[in-house]
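Here it is, the structure in full.
Left out: one protein chain. Kept in place: all the others.
Labels run A, B and C following the written order; every chain starts at residue 1.
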Amino acid sequence: MDNAVIVREAHVAYLIGLGDDALILGQRLSEWCGHAPSVEVDLSLANLGLDLIGQGTLLLAHAAEIENGGRDADALAFHRDELDFLNCLLVEQPNGDFARTMARQFFFSTFQNLLYGALTASSDSELAAIAAKAVKETEYHAGLAREWVIRLGDGTEESRRRMIDGLEWNWRFIDELFVNDAVDEAMIETRIGIDRAKLREPFDLIVAQSLAEARLDLPAQHRPVTGGRQGKHSEHLGHLLAVMQHIPRSFPDARW
Amino acid sequence: MDNAVIVREAHVAYLIGLGDDALILGQRLSEWCGHAPSVEVDLSLANLGLDLIGQGTLLLAHAAEIENGGRDADALAFHRDELDFLNCLLVEQPNGDFARTMARQFFFSTFQNLLYGALTASSDSELAAIAAKAVKETEYHAGLAREWVIRLGDGTEESRRRMIDGLEWNWRFIDELFVNDAVDEAMIETRIGIDRAKLREPFDLIVAQSLAEARLDLPAQHRPVTGGRQGKHSEHLGHLLAVMQHIPRSFPDARW
Amino acid sequence: ADLVAAFEARVAADEFIEPKDWMPEAYRRTLIRQISQHAHSEIVGMLPEGNWITRAPSLRRKAILLAKVQDEGGHGLYLYSAAETLGASRAEMIDALHAGKAKYSTIFNYPTPTWADIGAIGWLVDGAAIMNQVPLQRTSYGPYARAMVRVCKEESFHQRQGYEIMMTLAAGTSAQRRMAQDALDRWWWPALMMFGPPDDQSPNSEQSMRWRIKRDTNDELRQKFVDATVPQAELLGLTIPDPDLRWNEARGGYDFGAIEWEEFFAVVRGEGPCARERIEARRKAWEDGAWVREAADAYEMKRRQRLAA
Partner (left out) sequence: ADLVAAFEARVAADEFIEPKDWMPEAYRRTLIRQISQHAHSEIVGMLPEGNWITRAPSLRRKAILLAKVQDEGGHGLYLYSAAETLGASRAEMIDALHAGKAKYSTIFNYPTPTWADIGAIGWLVDGAAIMNQVPLQRTSYGPYARAMVRVCKEESFHQRQGYEIMMTLAAGTSAQRRMAQDALDRWWWPALMMFGPPDDQSPNSEQSMRWRIKRDTNDELRQKFVDATVPQAELLGLTIPDPDLRWNEARGGYDFGAIEWEEFFAVVRGEGPCARERIEARRKAWEDGAWVREAADAYEMKRRQRLAA
């Protein structure tokens, strides 16, 4: 394959990975709708979910455009098999209780905000524009989740116990966010993408400060669990896709 | 349409309805696998689930055979849309806690055992043979569920409260089991099927005796909730089908 | 008696009554009941549509539906606030809902088994709600009237989105058209029941009309809805499930068949097909979330103490 083809494939995979992260977490958040601890929380979770589904749609549409193979964002979301989903494992984890949901959100939005911040300088101007819009959204998400981590960590005995569990439950999946794989390397070289490893230090700083404010310790070390970004997922994604894809898969000729 | 065609269509619908009842409840029971209150209970739920999936497979295969349109039992199970599922609403209800599961099972297996008993005299010899095998299985199911109704009803305060809730939760869906619709009428006439209304009295007797033994009252009257047997389902079936059908729908050309 | 006369005169002059104004106790109680019932309907109404957010068939539809359900939660919030201006507490109102004492619209006790139900709810249920609510923008109690202005604006947006879903399905594959017709078949009569019992069986109506809490009778609104909706169904190529439906040239409106009021009253009594599911879902969300609300309160208390120290 000539180099242009390799770069284009990496470019598509890169955008799909970013898009899947947003879409899958948006889907998870939308599961809360109607079931959150208060109407106010329900609305704020829906808000985050909407932003993420919006980001996912833009990123997948852009991936489809670069791919130029007749697929669109819906085809990528609804007619792709599990092995082709390139999201990180963190976003596909079940909601669990509100503490697990918020711990996951805090970690992911903090990461995603740093990522989009860096991507505003992407040599792919379309991606840079998407990132410029999304960075504002994710700044809000990260702040909101951070407040909940603090509120629950420094709330009651029960909320503290649950938030500790939530942080520990999700901690295994953090390392995966900061590893550059072959796709990342190709994207760094072309300046379409960014060096994930460089985001770790600011991420660790925000986490450390926030947990200190929540009067919580950093979770204990755990062997990293990885693979999502290579299509090797946990047991949870398949169930999510079964729900998300059932109607489009059942009526392949229909437009909605 | 000439009469033979009408009867054949009714015959197919009749078998599909019976098969869907068994299959959907088997699918529900299989959700318990690995999560039941004890290993022994886990195995007995799996046992019931296996019998029901077996019955469902035979009935749908027979329906496909009468239909003679190139579909088989798998096509009926995995490539049919929600509006074409003809099971009663009772079997698609979520498992809830163990008491709701057992209340549902007690009602349904008691009914199904009476139904299969009557169907052993069907003029459709294949259906009669399926019923003759299944009537033994469902006698065991009904007995096992009855024992749990009694054990939980007459166990602890908590189990009694939960069993009362379980019976009430499922009671709305009982009337539907005993209504003869147009398909039933056509099947009664040809002696392929049986008169459901006649099963109500023995059913009520078993329920009354069992609840008396469990020291429980009959649930309060509730406006019957119906429609499943005409393809008008509750909100639960779609979620069940999304899970059950996702893989075959996603790989329409594959054989497994 | 002077106070009552002055109050009634203001209402008759189409002036708004405000929270600090004197009002008859019955007026206050009627309004609390009606507004909290309306708020509960918005919150419970999130459930049948929420049932489809995770399975919406396209990304665009998923986002629109999530935003719509979010709007409903927002309506619930400002309606609870309007009721609070009358001295009701939100905790009491929610407790009454969970205890089965407070009502909510009967329509949300029907299930949404297929995607077409999302179209049908937008088209018919939001359509009927708008018929009910447009006059409420001029209702006599100020905070309620102002909440209704905002609600109506969003509802009519939702109604158009619902109708657009139905148009897409009606113009789609045969499976989609069938789904659309099935949804219309199931929602038509419950939508007509949304306007409440016939006028001759609606005991509270008269006083509510006098107080301008209501401005049209149930049967008037129902007729208006039928007249507006039948041509829309025709445009979709769908059949309204009423063999008695026909245009009455003399009246300039549609005659329609008898409504099964027995079903309506059963649903009001709490025997709707999904009534147990709806209340259980709301209770569960509330109980499962208790520790979160407690933690937020505890944290807020600590924060204030720290600021004061």
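One rule holds in what follows: contacts are C-beta pairs under 8 Å (C-beta built on N, C-alpha and C of every residue); 3 or more make two chains touch, one makes a residue touch a chain.
From a predicted model like this one, the values you see are computed outputs, not experimental measurements.
Colleague: Among the chains you can see, which ones touch the chain that has been omitted?
Modeller: A, B
Colleague: Which of B:74, B:168 or B:195 touches the chain that is not shown?
Modeller: B:74
Colleague: Residues of chain A in contact with the chain that isn't shown?
Modeller: Against the left-out chain, chain A lists 81-83, 169, 172, 222-223, 225, 227, 231-235, 237-238, 242.
Colleague: Suppose we count only contacts with the excluded chain; which residues of chain B make the list?
Modeller: Interface residues of chain B facing the absent chain: 23, 27, 30-31, 33-43, 46-47, 49-50, 53-54, 56-57, 60, 73-74, 77-78, 97-98, 150-152, 154-156, 158-159, 162, 243-244, 246-248, 251, 253-256.
As a convention for this text, only the chains that are shown with their structure count from here on.
Colleague: Line, ring, star, complete or other: which describes how these chains touch one another?
Modeller: Looks like everything touches everything, fully connected.
Colleague: Hey, how far is the Cα centre of chain B from the one of chain C, in Å?
Modeller: Computed from C-alpha means, the inter-chain centre distance equals 36 Å.
Colleague: Mind pulling the residue numbers of chain C that touch at least two other chains?
Modeller: Within chain C, residues 55, 175 contact more than one other chain.
Colleague: Please list all residues of chain B that touch 2 or more other chains.
Modeller: Counting only residues that touch two or more other chains, chain B contributes 81, 238, 242.
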